[in-house]
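Our next item is subunit A:
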Amino acid sequence: MTLDAKIPSGPVAEKWEKHKFEMKLVNPANKRKYHVIVVGSGLAGASAAATMSELGYQVSCFCYQDSPRRAHSIAAQGGINAAKNYRNDGDSVWRLFYDTVKGGDFRAREANVYRLAQVSVDIIDQCVAQGVPFAREYGGLLANRSFGGAQVSRTFYARGQTGQQLLIGAYQALEKEIAAGGVKMYSRHEMVELVLVNGVARGVIVRDMVTGEIQSHAADAVVLATGGYGNVFYLSTNAKGCNVTATYRAHKKGAFFANPCYTQIHPTCIPVKGDYQSKLTLMSESLRNDGRVWVPKRKEDCAKAPGDIPEQDRDYYLERKYPSFGNLSPRDIASRAAKEACDDGRGVGPGGLGVYLDFADAIKRLGAKAIEERYGNLFEMYERITDENPYKVPMRIYPAVHYTMGGLWVDYNLQSTIPGLHVIGEANFSDHGANRLGASALMQGLADGYFILPYTIGNYLAQAKLEKVTTEHAEFVAAREAVAQRTTRLLNIKGTRTVDSFHRELGKIMWDKCGMARDRAGLEWAIKRIPELRAEFWENVNVPGSASELNQSLEKAGRVADFLEFGELMCRDALHREESCGGHFRTEYQEEGEAKRNDDAFAYVAAWEFAGEGKAPTLHKEALEFENVHLATRSYK
Partner candidate 1 sequence: MNLTLRVWRQAGPAAAGAMREYRAEGISPDMSFLEMLDVVNEGLIAKGDEPIAFDHDCREGICGMCGMMINGAAHGPQRLTTACQLHMRSFSDGETITIEPWRATAFPVLKDLVVDRSAFDRIIQAGGFISAPTGSAVDGNAIPIPKLDADDAMDAAACIGCGACVAACPNASASLFTAAKISHLGSLPQGQPERSRRALAMVAQMDLESFGGCSLFGECMEACPKGISIDTINTMHRDFLFASATKRDVKEWSGGA
Partner candidate 2 sequence: MLSFWQSSVGKKAAMGLTGLIVVGFVLVHMAGNLQFFVGPSKFNEYSHLLRHTLIELTWIVRLVLLAAIAVHITAAWQLTQRAKAARPVGYERRDAQVSTYASRAMRWGGVYLLVFIVYHILHFTTGTLHPAYDEAQAYGNVVIGFSSLWVSLFYLGAMALLSLHLYHGTWACLRSLGLAKPSSNPLERRIALIVAIVVPAGFSLLPLSVLLGIVR
């Protein structure tokens, strides 16, 4: 199978407009005859479900939380980018496009990124109209800040709760459509299988998490908006429930998984404290606007209190290594530099896995009041967790898994390799390449959901010749049966280890071997070790309770079972990509400590096809062409 990205012809700036015109429309009277399933209710899922309902489609939306408002988009703090150029500082659609392609280390698809930059401006307007309380200047106009290493101020924000406010906006739109009858919402329902009829995605199997009932839902198209797979590392900044199940189940049914090894490690998280730790907490990257990152120059000083280390004995390593970007270097670079400092034995705090983020200079320069206004809620959160006062003692931070750029492969229309299966938001792979810029995740989720998918799905529905399918179709019956069997199997193992203990062990393997730095030996070891762990899981896991009740252990077991397969795929992708790019750093491929890309051999999207249980997946390549942003070494020096 050759991958056809279906990128429209013509200059990059005109592709989307042209494509919008060329796409087939569904007659307004016919829209209500089409039923679309949306799995996930985060920024992408909620905005897509609401918008499609506004257009007239019948939508069923599923989420595993108790309300669509809880999706983990809510946790994004910093902001959302848009090429509004309200600051008159030289921003433009083209510049946002350029920055995103370059920031993604030339591993993203130009056409998608350009479209993302184009619709970014509409997102802000849409959100303002919905009542998202973006920060404002005294003149009443929208405020902006520079974020995550961007040299223009294009980030819109709502205090430190931008993700929350955008999600609540989308959630309210969704609830409005639920009230209007266009969307049927299924909260506390987890998708456990995708159903294909004649090779086309026609429905899902979900588990009602309260009663345990296995339900079938049929539709004309299925949209996955199920987020990223960062929890494969066990410890990440993701919510506890985030999982790979929906996308991995789709993968096993034929959807290609693209670039799974591209994971983003966020540089500013609160360091791990003990082995009971259940998740990592991110501190907004905006902190790096005013905080200075340092470690002691000498290992001997690490145990000292930070205040006892004089200025000349401190190594402000980001400012030293990357003088033009300094503390605002992109996430992958800042993360790796922190790891290097700690690997060098100069890390601070318990276990030596931490670096200082110091606000002393900023407080001296701007006053504690100004710092409190900017970061008060973050400082409070830090103090609650660590019991240390960051106004007095520098924060300690360490990188943590935060976002996954990889995801199901989609074409320009956001359709996967399974006809009818569309994938949006973090769950797809399309826009961020090998590294995502700060404040771009919210932008992409909403771009896909509000402005792209509602168009492209119409194009699909208008052309697809779909037979009528009910949930009594043999494929649905078989899928239900398979789900029930898998559940019974999990419950009957009655082993001695808890689900969490397997998850922790997998997470440690992934972090050690497929985390911030990867090498051949480690990845090969992991590819051998993960199947062993998986085998042990299926023999020795202990899942208490029954299938017909609210059973949180069972929910976790299903997710971890998928992570145990997916982790291996990730390692395989990381092993095959013999270069360093963005969030993927192979220690063998570096030059003077900097990532070394190999554009001749690896300027492609690696899309993996499931080849059967126990078989190595098949690699498909989508060549990436850079016609507008020319391949160059990414330098922030």
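Regarding selection, all candidates are chains of the complex that A comes from, given by their letters.
Here is the rule we go by: a contact is a pair of C-beta atoms (placed from the backbone, for glycine too) under 8 Å apart; a residue touches a chain by one contact, two chains touch by 3 or more; residues count from 1.
These numbers were taken from a predicted model, which means no experiment stands behind them.
All listed chains 1 or 2 share the complex with subunit A, though the touching one is 1. Within the complex formed with candidate 1, the subunit A residues making contact are 47, 50-51, 54, 65-72, 74-75, 84, 86, 122, 124-131, 133-142, 156, 158-159, 161, 164-165, 168, 171-173, 175-176, 178-179, 185, 187, 210, 237, 239-241, 273-274, 276-279, 281-282, 380-381, 384-385, 387, 450-451, 454, 498, 500-501, 542, 544-545, 549-550, 552-553.
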